[in-house]
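A single protein chain has been omitted from the complex, and every remaining protein chain is retained in its original position.
The first chain written gets the first letter, and so on, giving A and B; residue counts start at 1 in each chain.
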Amino acid sequence: MRSSGGSSSMMRILFAVSDMAPYDIAMRFYTEYLTFKTTQLREYINITPQVEEVLRKSQMQEGMILVSAMHITAGVWVNDAEDGLIAGIDEWLDKLAPFRREYRHHRTGETNGDAHLKSLLVHHEVIVPVTKGKLDFGPWQQVYYAEFDGRRSKRVIIKAMGE
Amino acid sequence: MRSSGGSSSMMRILFAVSDMAPYDIAMRFYTEYLTFKTTQLREYINITPQVEEVLRKSQMQEGMILVSAMHITAGVWVNDAEDGLIAGIDEWLDKLAPFRREYRHHRTGETNGDAHLKSLLVHHEVIVPVTKGKLDFGPWQQVYYAEFDGRRSKRVIIKAMGE
Partner (left out) sequence: MRSSGGSSSMMRILFAVSDMAPYDIAMRFYTEYLTFKTTQLREYINITPQVEEVLRKSQMQEGMILVSAMHITAGVWVNDAEDGLIAGIDEWLDKLAPFRREYRHHRTGETNGDAHLKSLLVHHEVIVPVTKGKLDFGPWQQVYYAEFDGRRSKRVIIKAMGE
């Protein structure tokens, strides 16, 4: 995206300025979308490799990456990649925000009221810091997509912003 | 905010540079505050139009908008604009974080301990991605202000950061 020239680069910024659109000089934005269609109603998917891939493509050294579910019955969190823990989280969420036939939301014909509550509980997005070209994570941090109402096409946006 | 001229624009950046304050060239920041005074103790308000208005004024094409409650007894979330769901969320929050006379916080004379817990549960802020000049939302995503201790003046900050 960037040229390595000397004077030609200088020309480039002057040209950009005269255009009033010198954006790519200082900041980089890079956006990708993931699409999921899970086979289970509830499913938890480690998407850290996808976030790292976005970082690689963005060529960003410093900044932040937003990972945000685009649906209101899904979540995104950062936690451990340990199967027993994931199973425990699923049980716990289903206890705090259980399926109930009588949710008012179900009068619309929907049956996924619990999925909305589970999404609120874990939140639908995280910000991942980027330092020196790496996801600046602690030793066990992994990004998960949490599907609470699956078996249909759902999307996540990954947007990198930095330089 | 930006002029459309050629050489005059170039002059402008050179001047900015000599000032060491060439901020508006690359990045835009735009901040607004909303003030609420609800009639109910708990109330849920769709503020997506206000977030879109901030985006419009910022003239931002790429970036992120932070929407953050400035009080510790309120929340901000992204979910569906369906009245039955909102009523269900209210009931659910009041079950998980109910009013209790005996909260230790109430020894200070306050009576809103439950409002603090509800705020922690749903979180007090969200980041909305902006792509190609639009809020980059899925089909049903709406930004809500959640008042848990109303009938007095409360504020939300909306800060756009991008270009």
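Here is the rule we use: a residue touches a chain if its C-beta (ideal position, glycine included) is under 8 Å from a C-beta of that chain, and two chains touch if they have at least 3 such contacts.
These figures come from a predicted structure and were not determined experimentally.
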Chain not shown: contacting residue from B:I45, B:L135 or B:I157: B:I157
Touch criterion as defined above, residue of B:M27, B:I45, B:A87 or B:L135 at the omitted chain: B:M27
Option from A:N46, A:T111 or A:T131 whose C-beta touches the chain left out: A:T131
Touch list for chain B against the chain that is not drawn: 14, 17-20, 22-23, 25-27, 29, 31, 66, 68-72, 96-97, 103-108, 113, 116-117, 119-121, 123-125, 127, 155, 157, 159, 161
On chain A, residues whose C-beta touches the chain left out of the figure: 2-4, 6-7, 9-10, 12-13, 25-27, 62-64, 77-80, 82-85, 87-89, 92, 96, 121-123, 126-127, 129, 131, 136-141, 161-163
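Everything below uses one rule, namely that only the chains that are shown with their structure count from here on.
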Chain A and chain B: spacing of chain centres that average the CA atoms, whole Å: 19
